[in-house]
Every structure is written in C-alpha cells, then in structure tokens.
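The complex appears here without one of its protein chains, the remainder shown in place.
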Amino acid sequence: MSPQEAPSIPRSLSPSRMGPTFWKRSSERRNGILMVAPYALHLGLFFGYPLLFAFVLVFQRWDIVTPMHFVGGKNLVRVFQDDLFVRSVLNTGLFLAIHIPLQIAFALFFAELLNQKLAGRRFFRTIYFLPVVVSGVVVTILFQQLFSFETGYVNAVLTALGGQRVPWLVSPKWAMPSIALMATWKNVGFYVILFLAGLQNIPTSLYEVAYLEGATTWQRWRYVTLPLLNPMMVTVVVLSTIGGFSLFIEPYILTGGGPLDSSLSALLYIYNQAFYFNHMGYAATLGLLFALIIFLVVTLQRRFVETREQ
Amino acid sequence: MSRSQLSLVLFLLLHSGCKMDVGHSDSAKRPLLLWTSQNPQERMWAKGLVNAWNRANPGDSVVVQPIPAGQSSEEVLMAAIVAGTTPDICANIWPGIVNDLARAGGVLRLDTLAGFDSLMQSRTPATLRGDFRSPDSAYYQIPWKSNPIMMLYNVRLFRKAGIDSPPRTYSEYLAAAKKITTDLNGDGAYDRWIGYRDIQPIWYQRFFDYYTFYIAASGGKTLFVGDSLAIDTTASNEVFSFFHQLYRANYFPKSKFQGNPFVSQITATDFTGPWNIAWLKANAPSELEFAYAPVPVPDDYEGPVHTYGDYKNIAIFSNTERPATAWRFARYLVSKQADLLLLEKTAQMPIREGLLSDSAFAAFFKSNPGMIPFAAQVPDTRGVEAVSSLPEVLDAVARQFEAASVYGVRSPAEATRRAIKRILVLQDWNS
Partner (left out) sequence: MKHEADMSVKKISLYVALTLGALVFAYPFVWMAMATFKPELELGGLALVPTHWTLDSYRRVVETVPIGRAFLNSLFVVVCVTTAALVFGSMAAYSLSLLRWRGRDMTFNVILFTMMVPFMVLLIPLYTLVVKFGWTDSYTGLVVPFMMNATAVLILRQSFMTLPRDLLEAARIDGCGDLRMLFTIVWPLSLPALVTAGIIVFIGNWNEVLWPILVVRKETWMTMPQMVALFSVGGGAYGRLGPQLAAAFLLGLPVILAYLVFQKHFISSLASTGLKG
C-alpha cells in the first residue's frame, strides 16, 4: 500500500504530531492489534479468566478432586470466625511495621553515602545490590544458619563479645522481627538504587542556595532533600509494602509459621489452606480479601506520604 | 518471529499433552507401576520382590519407583489423582486419606474382588479388621504393615544413671529425666537430654507424641467415635501435662538438631517405630546399646499398653489398565514370603495374625529378639478415624500442644478445651 493513499483517520490522531506520512496506513490499525494480540490473549487466559474464576470460587467448596459444591456465603462467614486468618494478617502487619521503616532508613543512609563524590562508588553499589538478585531461598537458608540458636553464627559472635544468645527463630517474640531483619538485609540494595536516582535528580543549585542562606546540613536535608525526594519516597513505600505483603518463602522455610503462629504470614496461611488442607474455595476467598486489604493500605499510604508539588 | 522460535513454541504446545513418565506412553503392554515410600530398606524389599515377580511373570512385568517428593506423601497422591498421573499400585498409603482417595474415585474397590475375604481372614488380626473399612462399608485398602510406636532407649545411658529397667509410668520417666539430663561440659547449659521432639506445629509430628500417648493413656481410645468427636479429656490433659513438665524443666530441648541426636547419644530416648531399627544398625556406632519398651502411661493406669500403629496399606488405583494383574501382584506383596522379607529387610511389622506363633517366622524372631516387643504390640495398636480433613484436626491439636506443652502459655485443661472447640468448628466448616 503506497503511503500516498489517505484512509480516514480518526480525529484523535493528528498527522502533525508524528510526521506527515507516518500514520497514513490502514494497516496501522490491523498491525497494532495483531502485534499486541499474543499478549492480550495470554492476558485473557492467564489473568482475566483466573481472576473471574477466583470470584466464582468464593461461593464454592472445592478440593479440586471432587466436584465443586455451592455453599453460598459460607466462606465469607467463615472468614469472620477465623481468628487464625486475622492473626496472620496482623503478623504481616507487624512485619511491615518493622521492615519498612528500617528499610527506608538504611536505604536513605546508604544512598546519601553513595551520592557523595567518592572513588569506588560503583564497587560499593554493586555489593549493596547483590542480595537483591539472589533467590529468597538462598538467603533464607543462609539466615537459618546465622540465626540458629545453638550453632548460629550471630549468636556465636554475640557470646564471643560477652553477650547472651538470642532465641531468634524459636521465640514467639523474636521470630517475626528476625524475618523482618532478614528481609531488610535482602532488599535494601534495591531501594538504595531508587533513592540514589531520586537524590541525583535534585539540582545542586538548590543546595547551594540553601547553603548561602545559612542553612545547616540538617536543615538542608529537611527542607530540600526530603520534599524533593517525596515522589521516590512514595514509590519506595508502595513497592516495599506490596513486596512485604507477599511474604511467604521465608517463614515457609525458616519457621513453618511458628512458634505459636507468630511468624504465620497471610500468604503462608492461604497456602496452607489451599494446598495442605485442600480448601480451594476458602483460600480463594481469603486471597481476594487480602488483595483488598493490600489495596486499601497502599491507597492510605499514598494519601499520607504523598505531598503535593509546590 | 523467526522460524526457530516458532518451532520452539510449537514443540512446547505439542508436548503439553505428553508426559515423559511410564504411565502414559502408547507402547503395548507397558509394565505396571508400583510406588513405595522413599525409605531405602522398603525400596530394597520392593526391588527384591519385583525382580522375583518379573522373572516368574515375564509378560506382566512391574516397575517400582519411590513416591515423588512433596510435603507429604498424602498430598502427592491426591495431586496424582487430579493430574491423572497415578501409579497402578501404591504401597505407602496412610489409612487416614483412603476415604479422600475413594471419594475422588481414585482407588479401586477391593472387597468385591475374588480372594479378598480369604486374605483378610487368614492374615489380618480380628481386632483390627474393622478399622480399615470405609464409611460406605467397602474396603479400598489392603492392610499391610504397622509400625507400632514404642519407646526407644539408650540402655547404657540409663544404666550409667543407675536405672536398670525402662520407665513405665510418667513419674518414672520424669525421675529418669532428672538423672539423665545433664550439663556435660560445665558451660551452664544442658548438653544431654532425656528426649527430643520436633516442636514445630506440624500435624503428623504429633503421632510421635500427643497422639500415641493419648491412645496409651486412654486405654486404646482414639479421638473420634464414628464421625463425632469423643476425646477422653482426662487422658488428653494428662498427656499435655506430662510433656509440659518435660519442657518446663528443660528435659526436652527446644532447638533443632543437626542429624539424629539419639545416634549421637545427645538424647537417651525416642518415640519411634521399628522402621528405625534398620537405620540405627546402619548408622549408629557399635557401642550404642538400644532396646524398646512400651511408651510410658499415667501413674494410675492399669492394663495393656496401647499405642499408635502408624499403618501403611496397599491400594490399587482406578486408572490401572490391568486391574486383575494388579490385584494378583498386590496379593503377592502380602504373601507370607513377602511378609518375612519385610521383617528381614526393613524390620517393620506386617499386619499379620500370629507372627509369634507361626513357624514360618520363628527363625526370624529367634535371631532378632529385639523385634518381639513390636510383634507383641501389633494387636494393641490403634489407627486414625476416617473423618474429613484429618490433617486439619491434628493441626488443631498440634497448635495446642505447642502452646500448652512446649511453651506453657496455657494450662493442659484449657488446651484440651480449645482443641475440642476448634475441631468442632472445623467439622462444622467441612461438613
């Protein structure tokens, strides 16, 4: 088809935007749809259909093997009677409450360090990011040893320094905080990079102006850095939260959810309901409910953390 | 897309229907597939029998594989039924899931097959026959072997502590614990304990503490009568309390061990079955003297000591292409020769009547007197009820065990109450 042919172009597509002959093709539309078709089909089959099916499952009792069995709202009623699910959500909340502030504090700290004009920054950046790419399984098994009460490395160091051994993974009080520490160690590098990018986007001229006006380092940080870092801060908080809610493999390997259900994360509980006890309908209900909780939390976070552009 | 990428995609799509395992190829007369547990001695036993069978039945050969790995073999079997990847026969079926397998239509009904009744009459002890019947009065499993849970103890360590006979009651056990649990290297912490249990609230671990001791303390009762919960609360409280005392005094440690602590003589007792004997013989140092005795019971208990039988049975899967051959092979697996081989190779107990009186086994028990306590215990074993979602029921118990016995955050009576409450709720949910 020659570019000189002019098929009818919808008003929204203005040729002046993209060059005179670029859009004058009717194959445009066909190719546009065709090329995105594989993706769209895949999306429909492996995302859309399961999503709809999840809503259907809420009202069924199903263990996959025997036929589905309509139970009306019984699954929803069950959620309200299930104190263990509530416990798992609260546990996940505790995890986030420890993990996110720690992560932000350390990520900011190291990002500031890396933002200075020092030789070898690349090297340090590479090292800090290393735990991020490694599988959660590797990190978990590593920390299983490090945190072991009798033979763990951390306790060995503590006792060598004269301290007491800490029951990291065997005490209901310490189990979830230990997992939060481990998760922070693993993911901090990722957020260091994000914060670093955010910091590097702040024009140095602003700092110079502040310095000339007599602001101290702390004041410069508070009134220049923090506000301008805000969009990145929102990103970091939201991403950390969404990532934190999917806590699964760490308690699965380290503690199995114990001791005394203190490290039972919501996803681990849902997994147990679905694949240990074969309650597919109930697990689907929990999954949807939990997704709703995540959505609410993230929306609230954005409202509280996001400041409007000045 | 390049041609090679296209062909890769086609290749993947075409192979979605094909599996590269024995069960689904189209070649004529493919062999029967037998699944056993991962236990090495059982695999050896199975291999020996299968080789002999294949020599005698060249047209009906059998292939044996260990059951695929997973969180538990129960979960693996259910998943196999769903995916249509079941074997023909499995010799590692826990009775607790047989009804789930049957409801899913995954296993063959056996009591209508020729030879089933005579097999039951001649082999299975009368006291146990009814235990393996399903709610619809049919049989979907062949009772095969039992591992009665008994108390394994380190004879030398007990003798060193001045104890010549194994403890029979809770008080005797606690007294022994006090003498044996010691700090060996003077660092203020114990290095040797009377025993050890996995304290994670995993439901099947409770077979080796709560459930066994409950059966013993209640004189042979289980948690249910038919479909309804009928816990002997006195017995349950006594069991929770007994373990609580052990953990409170630190006679049982709360940590995980590397390797087996009994073999390293870090612990002096263990609650386990005869499957352990072969492993101990292979892995324990020669100076380790060990023996078995019935599990301890409450001080005021009288009568024979019951225990959990930890049965594993044999089932034939409905997907099998040759049910008659499979049934013939299954009967072969529980023949006298096979049972004798089971004793010799794996030291596990066939669920067979008159083990100690039958001349076929006399030679074996003469040269293995350590096995006699187990053979004697077999008739006094109990199993589990076939209620729906039994793992969840035991999970409720496991949670209370963790709370009351290991961590002592609530009283034994409260633990029993809460377990009952949660189990009733579970039954209501799952009805």
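Letters A and B name the chains as they come in the text, with residue numbers starting at 1 for each one.
Please note the rule applied: a residue touches a chain if its C-beta (ideal position, glycine included) is under 8 Å from a C-beta of that chain, and two chains touch if they have at least 3 such contacts.
Since we're looking at a predicted model, the values are computed, not measured.
Touch as defined at the start, partner being the missing chain; which of A:S88, A:Q144 or A:S178 qualifies?
That would be A:Q144, which touches the missing chain.
Need a quick check: the contact residues on chain A for the chain that isn't drawn.
3, 10, 12-13, 18-19, 21-23, 27-29, 31-36, 38-40, 42-43, 46-47, 49-51, 53-54, 57, 64, 110, 113-114, 116, 118, 123-131, 133-138, 141-146, 148, 150-153, 156-157, 160, 185, 188-190, 193-194, 196-198, 201, 232, 235, 239, 242, 245-246, 248-249, 252-253, 267, 270-271, 274-275, 280, 283-284, 287-288, 290-291, 294-295
Would you write out the residues of chain B that touch the absent chain, in ascending order?
1-2, 5, 8-9, 12-13, 15-17, 19-21, 68-71, 76, 79-80, 82-85, 256-260
Basically, only the chains that are shown with their structure count from here on.
When the C-alpha atoms of chain A and chain B are each averaged to a single point, how far apart are the two points in Å?
Chain centroid spacing, chain A to chain B, equals 41 Å.
In their shared complex, at which residues does chain A touch chain B?
Touch list, chain A to chain B: 63-66, 74, 78, 81, 148-151, 170, 172, 255-261, 275-279, 282.
For a test of understanding, state which residues of chain B touch chain A in their complex under the given definition.
Against chain A, the touching part of chain B is residues 71, 75, 78, 81-82, 100, 103-104, 106, 199-202, 254-256, 258, 389, 391-392, 395, 399, 402-403, 406-407, 409, 425, 429-430.
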